[in-house]
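Below is a structure I'd like to ask you about.
Every protein chain but one is kept in place in this view of the complex.
Take a look at chain A:
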Amino acid sequence: MAYFFQYLIYGLQLGSVYALLALGYTMVYGIVGMINFAHGDFLMIGALGTYFIARAFEGFQVNSAFPMLIVGIIIIVAMVGTGAIATGVEAIAYRPLRNKPRMIALITAVGVSMFLENFPRALPFIGPNPRSFPTLFRGKSLNVFGATITTTQIIMILLAVITMLLLYLVVNRTKIGSQMRAVSMDKDAASLMGININRVISITFFIGGALAAVSGICYASAYPQVDVYMGSWLGNMSFVSAVLGGIGDIRGAMLGGFILGIAQIFATAINSTFGYAVGFIILIVILLVRPAGIMGKLVVEKV
């Protein structure tokens, strides 16, 4: 029982990382109709960026941990920075290809991903070596039903959940949210309503990038090692989460992320190699049994 609870906490923590990242995949797919394979690298940029920002703020540390206010500032700077980079990637790499066949955008995304991993690797002040992620806050350990939970874990899971709720409110309750939904349903009709499509897409990428940064911070707080390739595996797993939940559906991405995170932790507990395979097994099964995902509806193409 204690083990079960312990693994559940780890699963929720990994799940929140996947869920946050899957949201970016799903939003971009919903609005532009492309799979942004570089999305995982936004997580890396967020995490690596946070590493450098935290080092710049080192002077504020008290007892080798940051005060809450400074942590908040670090997170927000990382979110804005990563969001801005994501917006830039869309404007430079994807926008010129928007009306081209989908395969072209897909291949471009793979190229962007390679660039985002290898360009920082080539920069002398970043380089290929992993760095240890700073402790943003000094966690206390709590004992619940025999399982050990740290306050850091609780804060990170809460941060992820609050971010997701905010996103849900933005998409369903605000003007920009309804514009996003309109653009995802019909771009031509949306521009006939006076909606600036490019602006809506830029904002979507910005939000996706900002969420990826939060996801990177959550991940690096749990597994405190950051390097330029960390986004690729996590990106793949989040892509599986988005497909599992039903790509294009925001609730689906959250659900898929948590299911996959929990499944992976429990599978790893059984056999550490099996943990790596479980994501792909889930992907294959979902594609066979319910190709539109848990929340997705199959779209019948009209001829």
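Note that in this section contacts are C-beta pairs under 8 Å (C-beta built on N, C-alpha and C of every residue); 3 or more make two chains touch, one makes a residue touch a chain; residues count from 1.
Convention: contacts and distances are computed from a predicted model.
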Complex member absent from the view - protein name from UniProt, among "ABC transporter ATP-binding protein", "TonB-dependent receptor plug domain-containing protein", "Exo-alpha-sialidase" or "Molybdopterin synthase sulfur carrier subunit": "ABC transporter ATP-binding protein"
Chain not shown: contacting residue from A:R95, A:R131 or A:R181: A:R181
Sole contact to the chain not displayed, among A:A54, A:A190 or A:L283: A:A190
On chain A, residues whose C-beta touches the chain left out of the figure: 178-179, 181-182, 185-186, 188-197
